[in-house]
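Heads up, one of the protein chains got dropped from this complex, but the rest are sitting where they should.
Chains here go by letter, A and B, matching the order in which they are written, and residues are numbered from 1 within each.
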Amino acid sequence: MTTVALTPGQLAAAGPRFAGWHHRHLIDVDVLTWPEIELIMRTTDEMKGILARPIRKVPALNGRRVTTLFYEASTRTRVSFETAARNLSADVVSISTATSSVTKGESLVDTIRTLEALGAEILVMRHSVSGAPYLAAEVFGGHVLNGGDGWHAHPTQALLDLYTMRENVPGGDLRGRKVAIVGDILHSRVARSNIWSLTAAGADLWLCGPATLLRGMDRWATAWSGGAVPGHGRFNVTTDIEAALRDADVVMGLRIQRERMQGGLLPSMREYAARFQLNAKRLSLAKPGAIVMHPGPMNEGVEIAPDVAISGRSVITDQVANGVAVRMALLYLLAGAHEAGPGEPAR
Amino acid sequence: MSVSEGTRPDAALGPMVGEVVARFELEKAWLVDPVSGREGPGEIVVMDGVLESVVWLAGDEAAGVTDRGVVVAPGFFDLHAHFREPGFEDAETVATGSAAAAHGGFTTVAIMPNTQPALDEPGVLARIHSASKASGSPVEVLAYGAVSAGRAGEQLSAMGELADAGVIGYSDDGSPVRTAKLLRSALLYAGMLGLPVVDHAEDTELTGGAEAHEGYVASVMGLAGWPVAAEVNAVSRDLAVLADALRDEPRARLHLTHISTAAALDLVRWAKAAGLPVTCDVTPHHLCLTDEWIPGSRRWSWEALAANGTARDPWVDGALTAWPYDTSLRVNPPLRTATDAAACLAALLDGTADAVATDHAPHTVVDKEVEFGRAANGISGIETALGVLLALVDAGRLPLARAIAALTTGPASVLAGWPATAGTSAARPRGLTEGSPADLVVFDLGESWMVTPESLRSKGKNSPLIGRELPGRVLLTIAGGRLAYEDPQSGTSNSNAAE
Partner (left out) sequence: MTDRQIMTGDEIRRAIVRISHEIVEKQAGTQGLALVGIQRRGVPLAQRVADAIEEHEGVRLPVGALDITFYRDDLSLVAQQPIVKGTDLPFDLNGTTLVLVDDVLYTGRTIRAAMDALIDFGRPRAIRLAVLIDRGHRELPIRADHVGKNVPTSREEIVHVRVVEVDGEDEVTIARQVRTPETAVAGN
């Protein structure tokens, strides 16, 4: 049984009974303060405890209605959210574009208004256009939880990544720990959300990939090179895979999609694998205890070697399990966040 | 202020839009005459639609009159607007577009041919002219014809017939002239007719799927980048083709509209210095707004500019106050950086940019209340153009007289440079000239106004300035001697100041 015994000091630090969570929606991790991220991590600990029980279900969201609205096919993420919601006893309605009137040309705004009229309280949304959940949140009276939008953000993935890293890094503290994310950074919402959360955690973050798939990221890195954004620090962007992996504590691969070849961004998958694949030889550059992560779904043999994906270093299945716990934590926290009062942030 | 002694029996209500202004006197206002280059305290009298007298005051008579109060300027001329008729009347009509123009102080508007059907033959122009006449608005509607038939980028439109029907130039705006080859033909043929090609300079190969200016903001927001190179590439293509065409047809003319990047403006600056007959305009939104509005900043471009000329970081500055991904910010070309906005201003000040044109692009809610990446491009801007330029004036970045010139003599001089329009009334100098038909705007720099959907006469409520106060409420617009717009409140609230 996973348990958490908080010391009196930690209990006191947790603050008053009703303090802690002020966000009505969670669309990206960029709005989270470090104490709020810590609160999510602590609540996730509790959810992991529930998942270890004989009965993996609590009545916390009994009778609350969670709707998953997926404009992009993603069975794994949708199942993770829906499992999380059911573990909290919520009623789950699942909508995907293939079965909805979206295919008949209904606009996002109309769809959201219809779902609200049908009683949706928490809307978990996946969309292929960056920023779409902000539009949803503008018209939706309940809570929006972003399940990934375009290239922009994937906050639950970043938080489960952070949780998994903390579990595996000695002391659970990422400050000064080197994290390398390798792959198609340009098109990756996972990378973007991880930039916010990992720089907040104080990690030494390196983004690596072919120049065509890093486009624009150097401008972001340059803007933050002074570490000036409150709560966030500098990070590195490089095409040098060896520099990225050398002495890394955490190595994360990102999916390479075949469409990138048609777009003229990559010569071939073979060439990508030859230069950037996470294989045993390259990983020998990382620290001996380094862990390997991947948000899935994996192209084994392209961005990651099959033996690495199933090696003892791989925590990829931990990521999947932690994903349910993190999503339970966020559903729970959001369900209690009411309309922001005067002076409170709307986001 | 009120316009008195209307021609209808119930003159107490004042004249209606479209009626000749029988008599209008304004004492002690700040007059700006960009033709003579003079500005200062003065008085004007309009009688039977004619600007009867312009009196410049001095000494005691001028006491207390400043450039911070009621200002009189010549009516504005917009080189670039979309009135959507025929085909997209849900978004705008000639009537609503004209009303919006008058509310913005504009008395002449040149509209783009990307209608449905496209303005590629005289029949469409006739429809527009009849709609303008039917609207009753005295705002003069000029039009560009399409460069290519159906704006398809394949064959030339009915250019000669369009010229005979009165178009002032040719453009495939909304899109660039598709190929260099087609552009060369268009420049030659239009040049023969004494008219320009007005190009929307964009390399669409580089901008396919693009959502926002390629840079820091787009990277953070996960938006597909719209590279500077796309504009630079198109401008250099256009200039090279123009130089080539001029060898065969010396009357070939090129106007580059809504130039938005520092690099492209440098190219225009170079081309002008080399003597190429090219002109260009910049928009109010590229002067004053930046891409940092997409994540939620609402500060003016000059407030986002660091001392070293680079763009400040809105995240570092904690400048993000508005909800992100507002689709009213989606525009083509995209909002750029503070550095580019400063380059647009510098170009306006050094004459590289000949005019400010609004690229007024109204859209329906249906086309804008969608995901950012799927929203139609365009800002409904003809009513806010003066206000944002006056914000530049208020900030001390742009002299008032230069702002007025950019909206009057600037566009007029562009038309004066085209052989077929030179000497026509459209290319008239646009000053405060005694004895000419009254064509002027009166606005109060001492009074700001709130941009709201209701305050906009345009059907297009797609303005990122909604909810913002802008300086310089327009009190009165007279076009060609006839009433175009009168502020509903000015009859009472400004009676003391004006009469």
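Everything that follows uses one rule, which is that a residue touches a chain if its C-beta (ideal position, glycine included) is under 8 Å from a C-beta of that chain, and two chains touch if they have at least 3 such contacts.
Owing to the predicted nature of the structure, the values given are computational and were not obtained by experimental measurement.
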| item | value |
| --- | --- |
| Displayed chains contacting the withheld chain | A |
| Hidden partner chain, touching residue among A:Lys57, A:Arg76, A:Arg258 or A:Lys281 | A:Lys57 |
| Residues of chain A (touch criterion as defined above) contacting the omitted chain | 1, 3-6, 8, 11-12, 14-15, 17-22, 39, 42-43, 45-46, 49-50, 53-55, 57-61, 63-64, 88, 332-333, 335-338 |
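Basically, only the chains that are shown with their structure count from here on.
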| item | value |
| --- | --- |
| Between chain A and chain B, centroid-to-centroid distance (C-alpha), Å | 44 |
| Complex interface listing, chain A residues touching chain B | 107-109, 127, 129-132, 134-135, 138, 149-153, 189, 192, 215-217, 219-220, 222-223, 228-230, 346-347 |
| Residues on chain B engaged by chain A in the complex (per definition of touch) | 211, 214-216, 218-225, 313, 315-316, 318, 323-325, 327, 366, 369-374 |
